[in-house]
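In what follows, a single structure is set out as structure tokens and then discussed.
The other protein chains are all here in position, but one chain of the complex has been omitted.
Per-chain residue numbering starts at 1, and chain names A, B, C, D, E, F and G are given in the order in which the chains are listed.
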Amino acid sequence: PPLEKQFEDFRAQLEESGTLRERIRAVVMEIESTTRLIQASLLLVHQSRSTPEVLEKPKAQIAVLKELYNRLAGIVGESPGLYYRYHGDWRTETQTVVSLLGFMHWLETGALLLHTEAEEKLGLSGLEFALDVEDYLVGICFMSNELPRYVVNQVTAGDYDCPRKVMMFLTDLHAAFRLLNLRNDFLRKKFDGMKYDLRRVEEVYYDVKIRGLAANGDSVERPAAQGQP
Amino acid sequence: PPLEKQFEDFRAQLEESGTLRERIRAVVMEIESTTRLIQASLLLVHQSRSTPEVLEKPKAQIAVLKELYNRLAGIVGESPGLYYRYHGDWRTETQTVVSLLGFMHWLETGALLLHTEAEEKLGLSGLEFALDVEDYLVGICFMSNELPRYVVNQVTAGDYDCPRKVMMFLTDLHAAFRLLNLRNDFLRKKFDGMKYDLRRVEEVYYDVKIRGLAANGDSVERPAAQGQP
Amino acid sequence: PPLEKQFEDFRAQLEESGTLRERIRAVVMEIESTTRLIQASLLLVHQSRSTPEVLEKPKAQIAVLKELYNRLAGIVGESPGLYYRYHGDWRTETQTVVSLLGFMHWLETGALLLHTEAEEKLGLSGLEFALDVEDYLVGICFMSNELPRYVVNQVTAGDYDCPRKVMMFLTDLHAAFRLLNLRNDFLRKKFDGMKYDLRRVEEVYYDVKIRGLAANGDSVERPAAQGQP
Amino acid sequence: PPLEKQFEDFRAQLEESGTLRERIRAVVMEIESTTRLIQASLLLVHQSRSTPEVLEKPKAQIAVLKELYNRLAGIVGESPGLYYRYHGDWRTETQTVVSLLGFMHWLETGALLLHTEAEEKLGLSGLEFALDVEDYLVGICFMSNELPRYVVNQVTAGDYDCPRKVMMFLTDLHAAFRLLNLRNDFLRKKFDGMKYDLRRVEEVYYDVKIRGLAANGDSVERPAAQGQP
Amino acid sequence: PPLEKQFEDFRAQLEESGTLRERIRAVVMEIESTTRLIQASLLLVHQSRSTPEVLEKPKAQIAVLKELYNRLAGIVGESPGLYYRYHGDWRTETQTVVSLLGFMHWLETGALLLHTEAEEKLGLSGLEFALDVEDYLVGICFMSNELPRYVVNQVTAGDYDCPRKVMMFLTDLHAAFRLLNLRNDFLRKKFDGMKYDLRRVEEVYYDVKIRGLAANGDSVERPAAQGQP
Amino acid sequence: PPLEKQFEDFRAQLEESGTLRERIRAVVMEIESTTRLIQASLLLVHQSRSTPEVLEKPKAQIAVLKELYNRLAGIVGESPGLYYRYHGDWRTETQTVVSLLGFMHWLETGALLLHTEAEEKLGLSGLEFALDVEDYLVGICFMSNELPRYVVNQVTAGDYDCPRKVMMFLTDLHAAFRLLNLRNDFLRKKFDGMKYDLRRVEEVYYDVKIRGLAANGDSVERPAAQGQP
Amino acid sequence: TMATESSSSSSSSSMKDAFTKYADYLNNQNDKRERIVKASRDITIHSKKVIFQVHRMSKGNREEVLQKAEKDLAAVTNQFVSRLVKELGGTDFWKLRRAYSPGIQEYVEAATFCKFCRTGTLLNLDEMNATLFPLSDPSLEPLQINVLDYLLGLADLTGELMRLAIGRISDGELEFAQKICKFVRDIYRELTLVVPSMDDSNDMKTKMDTMLQSVMKIENACFSVHVRGSEYMPLLGSEDPTSFILGVPNVDI
Partner (left out) sequence: TMATESSSSSSSSSMKDAFTKYADYLNNQNDKRERIVKASRDITIHSKKVIFQVHRMSKGNREEVLQKAEKDLAAVTNQFVSRLVKELGGTDFWKLRRAYSPGIQEYVEAATFCKFCRTGTLLNLDEMNATLFPLSDPSLEPLQINVLDYLLGLADLTGELMRLAIGRISDGELEFAQKICKFVRDIYRELTLVVPSMDDSNDMKTKMDTMLQSVMKIENACFSVHVRGSEYMPLLGSEDPTSFILGVPNVDI
């Protein structure tokens, strides 16, 4: 009878999609444990180790991430059009990935990791499986949350020029985000947090400046973009 | 500079997607208010009006729904692959639509509205914009929730054969659902509710049977499938 | 340093226990899917199929359960004294198992499945891995919840002697439970539910009796325990 | 009859286990009220009393705790293998005990109270009744929650070296915890909180350092481990 | 210092009141276990044993209850005016006591146990420790909840006059309750339940009447109050 | 029938009010996007641009706001007495408007924007559509929240007289707020926040003063209100 | 110190003047709100008593009970609602709505309950509001119950009607119960279309669920009377099963 026939079909479909989801989750769990390794290595940046030294280990993990996203893209690519059906399964982890890549990139270059650059690093350029723009933006907000702590610890360790650099970076980033017309959602909330990061960094810059500790006390001009901040 | 350029692009994208979402929502709100009209009309089925009379009004609304889903499919179809990105925006309403169509169909034919039939009624057959299987199944569960109340009121109105028919229908439906391997989610919970619907209908049938009121007191055999219940 | 050494040890311990838990869960998931099969088969009892016919399939699954509990006991037995540490992982499923075994046993013999009999059926007799008494009792309560529905459907199908038998069984079971001094917990709540099962069965018996349908209208004497109810 | 016999047995078992539980709870209530006394005494550490003076009273209570845990171990030891059955009854209180012992130990020695040391203090070394590792870890997290407040009040009282010491202690502790692969559970959540404790302590250290108040302003090197902080 | 002194006093007072409460609870637990004995004995009334025979055991327990309430009154009487401070500690149990006394009284006399009569049975007449009126009323509602089950089982056992008696009793009781202005609270909800008890009893009366089973079909007069109803 | 007729009327009324609300919301969304423009322009004040230059753009937007409030007043004025029915729809946005107008006004005059002045700027003087006093007060609190950041950045940019001016302004404002009897609500919470703003500004003033940076160290007299503070 | 010294300046004193005004405004508003909350509580408690009075109705005492209920209701109107009207003084109907809404809802519940028991029809909002006109000083705008409070009160009414229906069935008034059933169903159906347009429909949505429960409780009661009555229908040769309900069969069977 048609009723049973229909439910037989449904069962097959639901099981197939369940299997797919499990395969996705397996990869995502590996991504998650890779981000933990990166996070643990990056924590040393707060203990005044030299940046290149700190970055060595986590940078090596980017290749691992690339490989994992490649597998993920492969699995999801089997079912065209279903990217957003399973999006929730890798969303959080990908936001963390972006925040870590962005932080490393900034430590190295002093510049914002662009969306296209993030995709490139993850080997997603040109694939159907793209980096969702909102995930990218949330990841950048997460990165911003790390900066006040970084600035505080750098100053403690005697790097008095750091606050100015971070302040200028965050001011620009904050201004850029303001261009977006964010609805009242998760991203909006994360962006609101960035305001507090900026404020805290400004305060640290103030502390350094008022004590005449700022490297270049008379200038808040924007410096030419150089390599490492 | 690339940073500003990137955020300009994002702004455009986010606004485009915001606009799309607003168009979707406008249609969904119309769907919602149509389902309310249908619901209000169908409530009369509990007041012992004759089925064809009751169905007249809500059936006329199916054409309206069809038109609205056509528009919705058009809007979503503009961005291929994004069906599941916006799925949450019409999910609940579509489940209600299925439950109402399913109830009307059952009132008319005594049979389950199949997934393909539901798509047909909504004019979705062959479109890329399909009726999501889980939404269909949830809708059918919602329909099942209406049946115990219907049976009670039919018996009060003197239709003593109704409980048997509904019981057999629900028994089959429940057995069919059991074929599915439902994970612990929303659908699973709704399906668990169907068990209580069946139990209640069995009790009503028992009340009628034990008093010798059942039309066909000596037989609980499954009758040949006929038209209207 | 001792601090790192200590945490290294902890890591090893936590991972070992995590692995154990995963192995347990894998078996429990198989138990769970076996109980679903049994449940689906037993549902036919409500559709007035003959008891032996209905029991055939689910009885075959008992061997499967036995095998699974044997594996579970093996895994848990590796870490003596930790039964109750992981107890929560198989608790719910085992209660369901007991309720199904108990129902089948009652259908066959008209008697309560005893704790020792349940352990025997699951191959746990003499093992360190025993059937927790509270789980057994909760399972029996779950079984009782099925009986009113069974009675209603049996009467509908014309078996008018069923209510009396079930009533006497439940009366005895309820009285036995009353002997226990239950604290205010989960088991207490489940037992409170049994009162409603008994009340419903009494009502059905009343319906049958008052209409002179009871097989043996003049006698509510307790019959000698016979085989199948 | 076997049914009654069985329930008689159950009654005996349940009562025995109920009695055991009540005895456990009586001891745990005493433990709880001892921890309250310790807590109240330790609060004086925030009011710039000298550490040895503050510690005098609570240290005297350790003997009381030891005695109580001895009794608890005795009671639970009567039923081998049931440690985890009743674990929930002393879990929370024991976590608090660990946090208090850990805090006192750190105040005295500047070092982390190890798991074995905690067991020793409670007189559990070598007993079957051990200190559960997760309880120990949760307790240590609770201890960490106390440190930011302590640092703030110490600085107010003129001890400008305290932030540095606490920061280094917490940095090490945090790094050690990161070694553990915590699942998403209670412990994980408590550990996430430790990050905020560390951040707050870093901020206080920053406040002191930037004002040239840190005792040893030019060095953030790790000092040789000495006795009291 | 006065602050510490005052809090010392508070602690002493509160601990004293805690001790009092424990003494209260000890008595209440005995009351509770006495009500269980009564309940267990009274359950036999549903198994068509003769009323005097059934009542023998539970009536003997009334003396026990009286003794316990005497002790309770003694303890609470030590602190004049504090009855309602501890009221919550015996509230539920006392409501159950009233429901059981009320049921026994009705079984014996066919009349409602009045508030003053309940106090008398518990030896509270003239004491400061009175039976709270709302507790009495809730207890009476609980008693009413037992009556439908009693009627059903009596009819099953062949006592066809019982429904009429119970119906008249409940009708009067229901009318009496309507004199009260209940706030939207627990008591009102319980009273709503009484409506359903009354309806169920009426249905049974109808079942009996319509089949010509009622003992005395032409008389619905209230019988003179005799012994057993 | 009258019942249907009445509900028809209700639906008409409610739908009309829904339409009104949508018109209100459309205007409010424009108000909101105007405030964003103002906010974005005003942010430059933190980057040490000269005040008149910074104010140029946002001041031009006041006319826009005036026009929008005029439209809003027109819409709400169609239904006399319903101001507070729809109040929630413009509440938050109006509070933001007040905070921005207040900040600009203070930047220009060094004085507090009074309620009547705010109404004037928005063209509401003499209209039935007034500025709710609580909204005005909340807006002023929001404005106060911006001042610490402003002060910090001004000092960083070398304006050492700013802290004194802001401190005196905030001290007076704080004293004025203390005249109010606030219920325990939103406004009281916002006012509590103002205390922290004041403290932060005082700290900056102290930092500047103690280093002899304050422009006019010997004078804490209130300056005559001049243009830019 | 500094602040204190400086606060004598003119700017600061104009600020003080303004805030003194704001303080007066807030104090008045809060005092008024408090008085209105109290008036609303009085309306609630006395309306509840009217509802209880109606529930005392039986087949035999209907007229007597209803007359008393109507008298009590009139007293609520003239004593307590009129006090609320006076406290409001013709203003702030929407601003202070939350302060008096509970009382007004209960009052709607009581008034519509009386009316339904008297006439079997719904007391219209317009009719209710007409009775409020005389309570007001003619120079002031009178308080008019708004649609939202009326509908919220109506939603609660269905709970009382359910209780009434169960009682009426016991008393043999099955027709009355069926009338209630139809009435409650009608209200429920009409409300399904109105609820989504209500200002804050969340409250109302939970009330709708409760209302459906009430409807079904009445339906189940009617069902159970019906199947019981139907059982002997053929036996009795009656074509109207509804006459075979409890309380009625004084006819010998």
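By definition in this document, a residue touches a chain if its C-beta (ideal position, glycine included) is under 8 Å from a C-beta of that chain, and two chains touch if they have at least 3 such contacts.
Predicted model only: the values in this text are computed from it and were never measured.
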{"item": "Option from E:S33, E:T92, E:S125 or E:N181 whose C-beta touches the chain left out", "value": "E:N181"}
{"item": "Residue, one of E:L42, E:L137, E:V151 or E:V208, that touches the chain absent here", "value": "E:L137"}
{"item": "Contact set of chain F toward the excluded chain (per top definition)", "value": "171, 174-175, 178-184, 192, 195-196, 198-199, 202-203, 205-207, 209-210, 212, 217-218, 220"}
{"item": "Hidden partner interface residues of chain E, rising order", "value": "2-4, 6-7, 10-11, 13-15, 17-18, 81-85, 87, 110-112, 114-116, 133-134, 137, 167-168, 171-173, 175-177, 179-183, 220-222, 225"}
{"item": "Chain G residues that touch the omitted chain in the full complex", "value": "1-4, 30, 34, 37-38, 41-42, 45, 58-60, 171-172, 247-248, 250"}
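By our rule, only the chains that are shown with their structure count from here on.
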{"item": "If a chain touches chain B and chain G alike, it appears here", "value": "none"}
{"item": "When chain D is superposed on chain E by its C-alpha atoms, the rotation angle in degrees, nearest 5", "value": "175"}
{"item": "Geometric centre distance via CA averages, chain D-chain C, whole Å", "value": "42"}
{"item": "Inter-chain centre distance, chain D versus chain G - centres from mean C-alpha coordinates, in Å", "value": "57"}
{"item": "Chain A residues counted as touching two or more neighbouring chains", "value": "none"}
{"item": "Where chain G touches two or more other chains, by residue", "value": "193, 224, 228, 231"}
{"item": "Listing of all chain pairs that touch each other, if any do", "value": "A-B, A-D, A-F, B-C, B-G, C-D, C-E, E-G, F-G"}
